[in-house]
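Every protein chain except one is present and positioned as in the full complex.
Coming up: chain A.
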Amino acid sequence: MSAKRHKQSPTSGGPLRSLSLHAIVVITALFVGIPLLYGVLGGFKTTRQLSSNPLGLPDPWVPENYTSVLASASFWRMLWNSTYIAVLTTLVVVAVSAMAAFVFARFAFRGREALFTMFAAGLMFPFAVAILPLFVLLRMFGLLDNPLGVILPQAAFGMPMTIIILRGFFRAIPGEIEEAAILDGCSSFGFFWRILLPMARPAIATVSVLAVVNSWNQFMLPLVVFSDDSLFTIPLGVQQFQGQYATDIARVMAYIVVAMLPALGFYAVAERQLVSGLTAGAVKG
């Protein structure tokens, strides 16, 4: 999204109008920002302080809530579980979808469109519809309380969107490049691996970021797959912690603020890919 190209002409209408427009944006910013700020500051209070003085600055500042979260082994283990699951999910979904998208984009064969439509239709299946039978299947395969029981279904449900985005991108790569590669003796796999994937790097980055975020935030699937809490991911940990310390709200606040940091940090780094993936994906879906 280039800001340079899209400078709009200034609002027509006087300074009064522009003032009221600013006011709307600022009020919305308060609606979004105050809950976040409340959490961050709340984590520095004691629960007593928090109920007597919800909005003000902590007095005195109490860092113990934060330090106790950061010192807890279970938090770091969940962070590791979430990371591990997100990375593996992303590798699986991107590898498998890129191969399929390659076929859908560059090969001509009977039934191609029908098959592609079938994958694309996967976008319309709500995850909640499948969760119960998925649980039964995973139990049959012995994948409950196993990270693969989360990784594989997440990858499978991420495929429709990934295939759609990658196929569009692979299609846009000119046929001449393919011809040249084949003339130089490249095999299909060589063309895919050495030419198509490197050229599609921006698209790969985009779908990877989407996959990481989706996996990171997934709640329902880990909830049913994991009963052993040493396998818990961050969203499960947040719910568990809230249940455990329901009355010590300052402590819970510190916990969720620390739990927000990886996602927000990732967002800060990968904002562009995330936004372009969501807009492209939404539009194509």
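Here is the rule we go by: a contact is a pair of C-beta atoms (placed from the backbone, for glycine too) under 8 Å apart; a residue touches a chain by one contact, two chains touch by 3 or more; residues count from 1.
Convention: contacts and distances are computed from a predicted model.
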{"item": "Listed names \"Sugar ABC transporter permease\", \"3-methyl-2-oxobutanoate dehydrogenase (2-methylpropanoyl-transferring)\", \"Indolepyruvate oxidoreductase subunit IorA\" or \"Metal-sulfur cluster biosynthetic enzyme\", matching UniProt entry of the absent chain", "value": "\"Sugar ABC transporter permease\""}
{"item": "Of A:Val69, A:Leu197, A:Leu231 or A:Ala280, the residue in touch with the unshown chain", "value": "A:Ala280"}
{"item": "Which of A:Leu197, A:Ala211, A:Leu231 or A:Val252 contacts the chain that the document leaves out", "value": "A:Val252"}
{"item": "Residue numbers in chain A that touch the chain omitted from display", "value": "1, 3, 6-13, 21-22, 24-25, 28-29, 31-36, 38-39, 42, 50-51, 54-55, 92, 95-97, 99-100, 102-103, 105-109, 115, 119, 122, 124-137, 152-153, 155-157, 159, 163, 168, 171-176, 178-179, 182, 188-189, 191-192, 213, 216-217, 219-220, 224, 234-236, 238-239, 242, 249, 252-253, 256, 259-260, 263-264, 266-267, 271, 274-276, 278-280, 282-285"}
